[in-house]
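My questions will all concern the structure given below.
Complex shown without one protein chain; remaining protein chains in place.
Up next is chain A:
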Amino acid sequence: MHCATLKTSPFHGRFPSQLTFPNYKNWTQFKPRNKTHKQSSLNSPKHVRISDSNLHSSPSSLVQNTHPPNPNSLLFCSSVTAKKLRFLVSEFKSLPKPIDRVKRLLHYAALLPVFDDSAQVESNRVRGCTTQVWLESRMDSEGLMRFGAYSDSEITKGFCSCLIWVLDGASPEEVAAVAADDLVDLNVGISGRAHSRVNTWHNVLMGMQKRTRDLVEERERVPRSENFPAMVVAVDGQSANTTYAETKERLCSPGLAH
C-alpha cells in the first residue's frame, strides 16, 4: 500500500534510502484488523526510498521555530508514514522564503485528488474559523485509513494535500501518532503547536485523528455488541438503564446542552 501511495505522491519520488531509523516506540493502543499487513508494511521499507538527509540537523537559518524537538515525535520513528512526514518537513525547511513555501503549497493544492461534490456535506466539515474544509475518511478492507479532502481555499487545499500524502493508506496507529508539534517546521501561516481555530494544519490533522478513532471504535464495537449498559448518569437524573451507544449518542450530539 505504501509503495503505491508513494508513486502517486506529489514529491516527485526522489527518495534515497539506506537510512536507519530509531525503533518505533510510541504506538497508541489501536489494533488494526489486518495486523499482518501493517507489520509487513512497516518492517519492509526496502522499496521505499525516502531521504532522511538534513532531518536531524536543523540549520538555524532555515528554521524559524525555536522549540526543542519532541523526543516522542513520530519524526523519530521508522514507519513509512514517519519517513514521509520527515520528508515533508525537510522539504518545507529547505524553503527559507515564505513565498516559496506558499508556492509549494499551491503546487500541492493542484495535485489534490478530486473530491466528490456529494461528499461536501455538513458531516464531513472540518471546523475552522477562516476556510471551509471537507474531510472524508474511511477504513479500507486492509484496516488502513483512506482520506479525501477539499477546501475553498487554495492554500488550505495545499495543507490537505500534504496531510493526505502522509496519512492516506496509513494504519490507525500511525494516524494517531502524528502530533501537531511534528508540523511546526512546515511553517506556513499558523502551524504546529498553535492550537488555534484558524490553524488549518492542526484542525485537519485533528479531524483525521478523531474520525480514525471513531472508525476504529466502530469496527471494534460491532462484534461485541453495542448493548452493554451505559455507565453515564445524566444531570437530568436519567439512570443507566439504556445502552452505552444510545446514551453516548444522546449526550454527545452537538447542540445538546447537558
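We adopt the following convention: contacts are C-beta pairs under 8 Å (C-beta built on N, C-alpha and C of every residue); 3 or more make two chains touch, one makes a residue touch a chain; residues count from 1.
The rule we apply is simple: contacts and distances are computed from a predicted model.
> One chain isn't displayed here; going by UniProt, is it "Coatomer subunit gamma", "DnaJ-domain-containing protein", "cysteine desulfurase" or "Rab proteins geranylgeranyltransferase component A"?
Record says "cysteine desulfurase".
> For the full complex, which residue in A:102, A:119 or A:206 touches the chain that was left out?
A:102
> Which residue among A:124, A:156 or A:203 touches the omitted chain?
Missing-chain contact among the listed residues: A:156.
> Please give every residue of chain A in contact with the chain that is not shown.
11-12, 14, 91, 94, 98-99, 101-104, 106-107, 110, 129-132, 152-156, 188-189, 198
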